[in-house]
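For this depiction, one protein chain was excluded, whereas all remaining protein chains were kept in their positions.
So, chain A:
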């Protein structure tokens, strides 16, 4: 069976410490001032002393019905054999259509290459070697789960079977592969 890589983010465990943010920068040689992922604070909300705050890791949502792939005029944005949305930088002409189309603002033009860039789940550098993405392995709070959602025994599949998770901006019908568990934070 084909693989379906998925990530589950347990928001109550995210400390907003940005270890993932920095790990990603070095793993993927992301230029200064640019990021493939970041975990901004949502809040604080409420009134003193009843206050809440949480952190929401943001990056490419690895949509299964990805607007960026649809609008790409050169097929640079594509699904690879494992169903991941990736960018072939040799085909990218930097037209930014994908950036406009992405509901998650997950893409940018890499300052060094001039082509569109975003999270790849560390496909080339780690997944193909059997390792998890750099953000997952360095997560201090243990908030990130990663694996093959098509494998019922995988950590992500088992987690999603027993917990209520959501995708961001479900109304766009993009069918993301990144799932958020907001239990305990909202």
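Note that contacts are C-beta pairs under 8 Å (C-beta built on N, C-alpha and C of every residue); 3 or more make two chains touch, one makes a residue touch a chain; residues count from 1.
As a convention for this text, contacts and distances are computed from a predicted model.
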"Molybdopterin oxidoreductase Fe4S4 domain protein", "DNA helicase", "Geranylgeranyl diphosphate synthase, type II" or "ABC transporter permease" - which is the UniProt name of the missing chain: "Molybdopterin oxidoreductase Fe4S4 domain protein"
Selected from A:75, A:100 or A:128 as touching the chain missing from the view: A:100
Candidate in contact with the missing chain, chosen from A:16, A:133 or A:147: A:16
Absent-chain interface as seen on chain A, which is shown: 12-13, 15-19, 21-23, 25-27, 31-35, 37-38, 40-41, 44, 46-49, 51-55, 58, 89-90, 92-96, 99-100, 104-115, 134, 137-142
